[in-house]
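With one protein chain removed, the remaining protein chains of the complex are shown where they sit.
Order of writing sets the labels: A, B and C. Residues in every chain begin at 1.
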Amino acid sequence: MVKVGIVGGTGYTGVELLRLLATHDEAEVIVITSRMECGRRVDDLFPNLRGHYDLVFQVPDVAVLAACDVVFFATPHNVSMNLVPQLLAAGARVVDLSADYRIRDPDLWSRWYGEAHASPELLVEAVYGLPELNRKQIAPARLVACPGCYPTSVQLGFMPLLVQGLVDNKHLIASSASGVSGAGRKASIDNLLSETADSFKAYGVTGHRHLPEIEQGLSDIAAQQTQVTFVPHLLPIVRGIHSTLFAQLQDEGQDLQALYEHCYAQEPFVDVLPAGNFPQTRAVKGANRCQISVVVPQDRRTAVVMVSIDNLVKGASGQAVQNMNIMFGLNEEAGLRHIGLLP
Amino acid sequence: MVKVGIVGGTGYTGVELLRLLATHDEAEVIVITSRMECGRRVDDLFPNLRGHYDLVFQVPDVAVLAACDVVFFATPHNVSMNLVPQLLAAGARVVDLSADYRIRDPDLWSRWYGEAHASPELLVEAVYGLPELNRKQIAPARLVACPGCYPTSVQLGFMPLLVQGLVDNKHLIASSASGVSGAGRKASIDNLLSETADSFKAYGVTGHRHLPEIEQGLSDIAAQQTQVTFVPHLLPIVRGIHSTLFAQLQDEGQDLQALYEHCYAQEPFVDVLPAGNFPQTRAVKGANRCQISVVVPQDRRTAVVMVSIDNLVKGASGQAVQNMNIMFGLNEEAGLRHIGLLP
Amino acid sequence: MVKVGIVGGTGYTGVELLRLLATHDEAEVIVITSRMECGRRVDDLFPNLRGHYDLVFQVPDVAVLAACDVVFFATPHNVSMNLVPQLLAAGARVVDLSADYRIRDPDLWSRWYGEAHASPELLVEAVYGLPELNRKQIAPARLVACPGCYPTSVQLGFMPLLVQGLVDNKHLIASSASGVSGAGRKASIDNLLSETADSFKAYGVTGHRHLPEIEQGLSDIAAQQTQVTFVPHLLPIVRGIHSTLFAQLQDEGQDLQALYEHCYAQEPFVDVLPAGNFPQTRAVKGANRCQISVVVPQDRRTAVVMVSIDNLVKGASGQAVQNMNIMFGLNEEAGLRHIGLLP
Partner (left out) sequence: MVKVGIVGGTGYTGVELLRLLATHDEAEVIVITSRMECGRRVDDLFPNLRGHYDLVFQVPDVAVLAACDVVFFATPHNVSMNLVPQLLAAGARVVDLSADYRIRDPDLWSRWYGEAHASPELLVEAVYGLPELNRKQIAPARLVACPGCYPTSVQLGFMPLLVQGLVDNKHLIASSASGVSGAGRKASIDNLLSETADSFKAYGVTGHRHLPEIEQGLSDIAAQQTQVTFVPHLLPIVRGIHSTLFAQLQDEGQDLQALYEHCYAQEPFVDVLPAGNFPQTRAVKGANRCQISVVVPQDRRTAVVMVSIDNLVKGASGQAVQNMNIMFGLNEEAGLRHIGLLP
């Protein structure tokens, strides 16, 4: 039984980790922290968990956390980079859902996050936790940086094209849309229902923090410098990311359907839909699954790839559990067999 | 041309006042205040207003406001009660959309709002601005206290039954539901889309601040002490209030449909639906209109009244403009002829 | 391993049965029928099921269905009453999610459903499948009539009060609200997103088909004739029922919180919330759980009970699986340990 600690359990990725781990037969959450809600039962804050947990939020304490086999950071950026060095030193392994260890270049990280990195020496060691790309490196890792939600969808969508070198990798386009839970559980005017419901808009068009992560990842996959125009949009729904990707094909005539099916044939959580079907976010709601379609409209050399995930599951907490399963030699699907809640 | 000032223009009742007054031929907004957004154009904050206003938010200044014919307070409680005395003294008239002057008994007010009233001497003078009840008193008033959104719906729904003394007025029941905009435009976790969308709940069941206002109003209408069990619920929509009211009839056989139609025959903004039709909030979205139905299911002596309004219009800013129209001898419908946005 | 057949698998209770049974360790769906979708893979119609089922819809065939241990009817009314006699005769057991066997009086049934009952002789044998009321009778039953979604919430909410005889059982009030999935998966204008989103309304106020079922159930519980004024409303959400119940207490001073907690202490799927907490539909979304609160506002002798369930789970398919578990001597929670999808 893997002993699990969660730092920052009051946000949406925190409650989602608790939901997924509650029915995981080989892992058990033994500690969960929150400075704000210290002393409160988790099932008082999250009544869906009643009957599943007796845990109480406690103040983060390195000694207590270090007794865990693995510690998940479900925190905003700028938390894990201060605590992880001590936890690793104490022998714990870490799966970080925040952005702190996703970008290898500390200067680039600083430019987008507006401060110096607190433990840049770990950036080299941290493994980028996209199992479909880095499964072998994840298995022995001490520190896994879980990908962001948008980056997961964009990388899984472009991967087959880039691995095969089929497209102009200087002019990729990603038009993505996310549910509001991606903005987290914190007081704000912008994410009120009254500000976001019954509406749709783009945001962060001039530069979203997921852009450097996406370009780093795509460049790794393509093994050459890759650029993407990334436009995120805000959907008036709670959960779900849908990315519509555009790429200029170098040549005609490839069977992209076959390429995608072959590329992901062995992946338990990536599902290439039959030709003629397109992903919808509700089909993966609550599930650790990525559904993908690819078409070339009017046979005109512009490939269109559509990708949907649940931003809180395959885009965050589910992927984190998947990483844990790989790190501890468990069945990769353990605790992750939930079916999308449709309707 | 009535010169209008608005105090507290950054909330939802503020922007709704601006929307309604932009097309009002006999009123003009000449000043709008906000400490937080001081110096910012109103159409920068509210892009729907682009092309309709050149106004800039400014710090509240009694001298400037006093130059207006009427000042609307679109503020949380505890603001107007401090400023109104000076404005009245300077000769302005006031329509207060907040709760400060709605309850005549200052002790009762203090019990529910948790502080002493700053200008209790004005509570006697303030006219409760429900035109269907107090039109004559509103006309000459210096200070009108606009009813709350829930109280508007509950009072208009029960009024015909209470005026006629047809029901047991100790056991009224109001099961109401409001869109999230009723909670205002302020940073909070509780009203995030991720907390409220795709869900429904009751709240404030043990005591909501609108309860004393409702009971004062119903008691006035019935001319005797009246009690109601009031349960508000939160709807996952932006705008709209629907109240489902229950009352025990003293006798059988009244034609309640005819009673309601007769009671509201002359009211421009109360619309009794034909028998067999029930109100829906979307039919009054954006409109200063209250739609009502009444039935006695299975002829069992329990009357059921259904009422819908737009909480920001007939429940707030539209009713405020209606009050202004009455106070200044304008056509009561001026600026209020919007049609509900259906679908 | 219980062999399961599903008649009418293309609706929302059908896909929900499939979702729940996919992870049930002791039951297996071996046949699913649909005349319309005959020959189509279920995971083509419901892409959330990809990877979990290889089933194909087939035309209903009594011989094939009779080979199952249990047959679920996830059909509109008027289907099961024609097929069930043959299935029972062939030795299968039946859990009927439709309304055909819920009402014991065939004349009453005919009055509300507008046709003669095709197998009235089975109405006496059919067990009303509310486990919290009839667990012992369900265990040996050949034919279980699963309660409707509204009736489940109303009966569980009133049960403790009625069993103890604490309230005036001639003037109960149920103000309920349901997500649109309760209207089923069939072409209609009324249930389009454009007709129902961003709105709220009452419907069926003069008489909803669930009324006679509710009154029969409450009368059974109270052991005397019981009447309720039942007003259903349509929520602009997919899943969820919330019932707000009102009852006049005969006496003062009972500790209703303790009463409710005691009444449901042994029930695995009924969760009485701590005092001060109120149910919200999102906390039980996707879960076979009923959350309940009870309060007496202002200590005025009107009890208010709030109840939330997922209409497709505890209000339909989850309850059906719970009944199956009881009928076959399985752990009552088998396949039903899903946690509400919050947020």
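The rule is simple: a residue touches a chain if its C-beta (ideal position, glycine included) is under 8 Å from a C-beta of that chain, and two chains touch if they have at least 3 such contacts.
All values reported here derive from a predicted model rather than from experimental measurement.
J.: Quick check: which displayed chains does the absent chain contact?
T.: A, B, C
J.: Write down which of B:S119, B:T229 or B:Q291 is the residue touching the left-out chain.
T.: B:Q291
J.: Can you tell me which of C:L123, C:I237 or C:A320 touches the chain that was removed from the display?
T.: C:I237
J.: Of the residues listed, A:S119, A:S194 or A:Q216, which one is in contact with the missing chain?
T.: A:S194
J.: Since one chain isn't shown, list which residues of subunit C touch it in the complete complex.
T.: Considering the whole complex, subunit C reaches the absent chain at 12, 179-181, 183, 185-189, 191-198, 236-238.
J.: Can you name the residues of subunit B that touch the chain not displayed here?
T.: Within subunit B, the residues touching the omitted chain are 12, 15, 19, 22-23, 44, 46-52, 181, 185, 197-198, 238-239, 271, 273-274, 277, 279-280, 282-287, 291, 312, 337-343.
J.: So that we can see where the missing chain sits, which residues of subunit A does it touch?
T.: Residue positions of subunit A that touch the missing chain: 171, 173, 175, 177, 194-195, 197-203, 205-207, 227, 229-231, 233, 235-240, 242, 244, 246, 248, 276, 278-282, 285, 293, 295, 297-298, 300, 302, 304, 306, 308, 343.
The rule we apply is simple: only the chains that are shown with their structure count from here on.
J.: Specify, for the interface formed by the sequence copies subunit A and subunit B, whether it is same or different in terms of residue numbers shared by both sides, with half as the dividing line.
T.: same
J.: Which two chains does the highest number of contacting C-beta pairs join?
T.: B-C
J.: How many angstrom lie between the centres of subunit B and subunit C, each centre taken as the mean Cα position?
T.: The computed centroid separation for subunit B versus subunit C comes out at 39 Å.
J.: Where the CA atoms of subunit A average out and where those of subunit C average out, how many Å apart are those spots?
T.: Subunit A and subunit C have C-alpha centres separated by 36 Å.
J.: Counting only Cα atoms for the centres, state how far subunit A is from subunit B in Å.
T.: 45
J.: Which positions in subunit A touch two or more other chains at once?
T.: Each of 12, 181, 185, 197-198, 238 in subunit A touches at least two other chains.
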